[in-house]
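Only a single protein chain was left out; the remaining protein chains are all shown in position.
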Amino acid sequence: MKNFFDSDLWWSFTRSPVTMISAVTAFVCIAGAVLAPLLAPHNPFDLASLQLMDAFKPPAWTGEGDATYPLGTDDQGRDVLSAIMYGARVSLLVGFCAVLFSTTLGVALGLLAGYLGGRVDAVLMRIADIQLTFPSILVALLVDGVVRAALPRDVHDQIAIFVVIFAIGISNWPQFARTVRGSTLVERNKEYVQAARVIGLSPLRIMRSHVLPNVLGPVLVIATLNLGFAILAEATLSFLGVGVPPTQPSLGTLIRIGNDFLFSGEWWITIFPGVALIVMVLSVNLLGDWLRDALNPKLR
Amino acid sequence: MSETETLPAAGSAPATAPLLSVRNLRVEFPTRRGTLVALDDVSFDIHPGEVLGVVGESGAGKSMTGAAIIGLLEPPGRIAAGSISLAGKRIDNLPYEQMRRIRGREIGAIFQDPLTTLNPLYTVGRQLVETITTHLPVGPAEARRRAIEWLELVGIPAAAQRVDSYPHEFSGGMRQRVVIALALCAEPKLVVADEPTTALDVSIQAQVIALLKRLAREKGTAMMLVTHDMGVIAETADRVAVMYAGRIIEIGAVRSVVKEAAHPYTAGLMGSIPPISHRVERLEQIDGAMPRLSAIPPGCPYNPRCPRVFDKCLTLRPELLDAGATRAACWLYDPK
Partner (left out) sequence: MFAFIVSRILQALPVMLTVSLISFAMFAYVGDPVAIMLGQDFTEAQRQALVQQLGLDQPFFVQFATFLGNAVQGEFGLSYRLSRPVAELIAERAPATLELALCAAFIALAVGVPMGVYTGLYRHSWLSRFFLTFSLIGVSLPTFLIGILLILTFSVWLGWLPSFGRGDVARLGWWSTGFLSWSGIKALILPAITLGLFQLTLIMRLVRSEMLEVLRTDYIKFARARGLPNRMVHFGHALKNTLVPVITIAGLQLGAIIAFAIVTETVFQWPGMGLLFIQSVGAADIPVMAAYLMLIAAVFVTINLIVDLLYYAVDPRLRIGRGGGH
């Protein structure tokens, strides 16, 4: 771990204002989402506090707005700003968990394939190849659809959020597995790993202490770039109405709900969650891009 | 070539007007940890038809000198001081388009690795033809005729058929012959050959060097032959410049440098070549390594490794001084 937080990485960070701004933005987004219950002006899910009279209030600065609802309210009279903060929580949670899942799965299978080689390798990589032929959003949709069909409706609604995490996670493991397998093949043939084998260390231990540290750099880059993707995938699924349940609306759900009011002129219900989503994903992607460039010599 | 060195110009050379004249060339690389000086105060001449060998360890600045001459330094490298003149005309400060017309036409270039120097997607004939028609006022049919002629000249068998082959259909040695044809096909007066044989099999190296030498003689082309192989230099070059840490530390006629090396570094270098005349028990080697560009010591850059180092070497940097048959940048030859 130590060698990729060396001075070079820090140096390129301090030299890139865009990266610093996106780091700050990403931090603000994450903090705002995590601390939503403390920071949000309203609790959009507290039915008692909802006033239908306050429905469809435009943003505060438009004149007809109300200062207590800075970004306006939706059809239920929910504060859009608070809904965004709570929604970002769900989006980030799903995003992080999905990336964690695909990273774990991908790294484990990649190490296995690279280290064991032979038939295990051939089968795993063939599966990865076939899956990579399809866009991952399609895989996620299919997995989601199949699970939906396999489970009774009430059970599905309870675990919907895990289904989404699983679907997005499973749709992305091949990228990790391929990279890790490639690096593992290189590492496996190096002398120190050969030596570790000769002195009889268990394969598991060799992989953990010798191979794994060397593949972490690329994995970190892919994981960062994938976080942006996973957040988008969740938003897309939720927008299509097959993502998280409406009781726990994510940013994608909010956009879907707001979309119905686009034509009657209540643009803010859909546009503000959209802007929040873009800002969040853009800052994560910028960080990922920077990380990839900064670690580039290790990736190629 | 003349054996007696009379001219006082850097590196002493025959008394004709030089074809290429490099004066006090300084190449810098701005990096985040300050500016690296890759070439410092490099001066030499190449006369028409002459072969100048440039030797040194990797990173000594040999290839960089070649790149500066053809005007293709890798950014952010740049010429910070000094001048390069071709036939009396400065070429180091020309706009890109003017310099482009000189490349290929006046100065040819041969690169190190023939496997990567040719565009894999075009036939060798097409690459020759485009070079010829770019620089010479000939039509496509005539250019193709010349392309075949050049392939014959560099010893490609069945050139008339092979002209339509792709690079991957040739072996490494054959590809380097094609590269040589490409470098010479617009008949430049000077060729910069950057390690032309390093990437080749040992058995083929001699053939390619012989070919280069023959073509240079036949066409009267001057050549700057960059290599780290003293054997190649001894066989091919008229004069030789020895580079160390971005500077020329000794320059002179090949015989003189080989037989009576003046600079301790050159002497060490010569000691590391097995002589053909008699067996030696043990080859000499120079202790230590060439300093990195970021850590060149003050004074003479060779001082940490020099067996004959003294006070002056540690603080003052030596210029090229007359040292018997050659000129060497070493305080041992300080007349004072």
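A and B are the chain letters, set down in written order, and residue numbers restart from 1 in every chain.
The working rule: contacts are C-beta pairs under 8 Å (C-beta built on N, C-alpha and C of every residue); 3 or more make two chains touch, one makes a residue touch a chain.
Since this is a predicted model, take the numbers as computed values, not measurements.
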item: Listed residues A:F13, A:F96 or A:W267, member touching the removed chain; value: A:W267
item: Selected residue (touches chain absent from view) among B:H168, B:K259 or B:R292; value: B:H168
item: Positions on chain A contacted by the hidden chain, ascending; value: 126, 130, 133-135, 137-138, 141-142, 144-146, 148-150, 228, 232, 235-236, 239-242, 255, 259, 262-263, 265, 267, 270-271, 274, 277-278, 281-282, 285-286, 289
item: Residues of chain B (touch criterion as defined above) contacting the omitted chain; value: 70, 72, 96, 100-105, 108-109, 111, 113, 116-123, 130-131, 134-135, 162, 165-166, 168-171, 174, 179, 182-183, 186
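Keep this in mind: only the chains that are shown with their structure count from here on.
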item: Distance from chain B to chain A - Cα centre to Cα centre, in angstrom; value: 54
